[in-house]
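Missing here is one protein chain; the remaining ones are kept as they sit in the complex.
Our next item is subunit A:
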Amino acid sequence: MKLIGATAIEDKLQDGVAQTIEQLTKAEIKIWVLTGDKQETAENIGYSCNLLREEMNEVFFVAANSPEEVRQELRDARLKMLPDTEEDKFLIPETILGDTPKVVEDENVNGDYGLVINGHSLAFALESNMELEFLRTACMCRTVICCRVTPLQKAQVVELVKKYKKAVTLAIGDGANDVSMIKAAHIGVGISGQEGMQAVLSSDFSFAQFRFLQRLLLVHGRWSYLRMCKFLRYFFYKNFTFTFVHFWYAFFCGFSAQTVYDEGFITLYNLVYTALPVLGMSLFDQDVNAGWSLEYPQLYVPGQLSQYFSKRAFVMCALHSWYSSLVLFFVPYAATYDTARDDGKDGADYQSFALITQTCLTVTVCVQLGLDLSYWTVVNHLFVWGSLGMFFILTFTMYTDGLFQLRPSSFAFIGTARNCLNQPNVWLTVALTAILCVLPVAAYRFFYSQISPTINDKVQYRPAPRPRRTRLTRRSTRRSGYAFSHAHGYGDLVTSGRFLRRHAPARSMGLISTGRSPGFKPTGRSAGYSPVGREQNPKQKVEPTSLQMFRAVKDTSF
């Protein structure tokens, strides 16, 4: 036969995919690939984006034709990873009381392993009698690649992980066959592009390139978690403080449910005086800027461990509120006990006391918010100082003559602001309560950041990073990004990578490359090849910085 020509379809990976996956792996995010491609294509993709690596201890292939074989292969893989595990023991609580779901815990294995499973075997593995076995084995591996999966199986794998693991799942895809997976996961991300808009239309987030996932998760996802937690903690704090003061006053008003504050203040407290500042915090706050967030993926881990808002954080917040309410009641109480104004007239009446307590509370929660805010934009300044200003403006307005004469019973506090807030000892009381409530928090945070600094603390001290072009760290040069759909024969030869060496000088000998990989042998298992032996190329070593070695993560906020 006469060779006329060759055709090829190039379906390249997008830019930055390998680097994105590397960063996400550093952020303790496990990445599984679910693709409809053939096994060798999927493997090649795995190698080219650093999911499968040459230095992995082993990569397991599960490609059997019957359920028993699949089970056996999964079990063999598991026993190789953790040799001393028992056969049938699952780490799930056996007795289920109520509706608590069974959770498969992560098991630590020594070494990196990969798992490649094809759709046919997956169909057996996803059955109810084997799904836990599959999940357990898969979770022990660093990377899982499922090839030749149908869209339904993609969704089933995602649901399996959702059901049995305490993890948040994110599915990202670009084609119509990814829609079911995107919808099944907690977060669905669609990539808009060549394959149309179906994935985009069914997703929660969408963008155009895979590498934007890095920014979505490590920058915006992290900020979003931080903001949400700060918002929640502050909101609980300000409302608990506001409410606990009434509890203390009950002891002094005959338990008659007399409110400490003016009714107008109670209405406007959550609506006007403290709404906008906390909203500003939850929209704009950043603890570490975008550049450093991308540089240090370890910053992402506190969100995974739910450290910023947990039961412990809530209890701490409640204790803080309890202490603040004690200060906010008893300091004004002691300061107005048996006192008079500076002209001798009454200063310890109910309306003055209410106004003093209101002012103390508003100023204190405002200062506390100022301590929580780590990123003061113009909007934040406007909201915080504006709300404090609104408090004084509205207080004075509500206590004026005009409004009283309009409706006496609703504006009964007339004259209180004028007569009470011109007393120096009132302002000294306000200053004392604010300082007494806020300085312990500042001291606590300072001690925490000195004695056990988190990575956030360390990064904050550095100036903003210069944007630099990140080089693609290619660990292995034996692999290429090209896959050949070929069966046995010299396809293996062609794909051995002999013609592909990035840094060595090209000895042009026609088609084949220089050098050969020792120890190569075709396995012939499934028309592909598997990495056997190690090609010891000098891989680029990324020198770890001191921050990269930092592992323990603590609670960064109070």
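Quick notes on this structure:
We adopt the following convention: contacts are C-beta pairs under 8 Å (C-beta built on N, C-alpha and C of every residue); 3 or more make two chains touch, one makes a residue touch a chain; residues count from 1.
By definition in this document, contacts and distances are computed from a predicted model.
Chosen from "WD repeat domain 75", "ETFB lysine methyltransferase", "TPR-like protein" or "Cell cycle control protein", the protein name that UniProt gives for the omitted chain reads "Cell cycle control protein". Summary of contacts with the chain left out: across A:K30, A:K80, A:K183 or A:R341, the touching residue is A:R341.
Only one of the listed residues, A:N50, A:S282, A:Q307 or A:Q351, touches the absent chain: A:Q351. Take subunit A: the residues that touch the chain left off the picture are 223, 252-254, 256-259, 284, 286, 290, 331, 333-354, 374-380, 401, 404-405, 408-409, 412, 414-415, 418-419, 423-425, 428-429, 432, 435-436, 439, 442-443, 445-447, 449-451, 460-461, 546.
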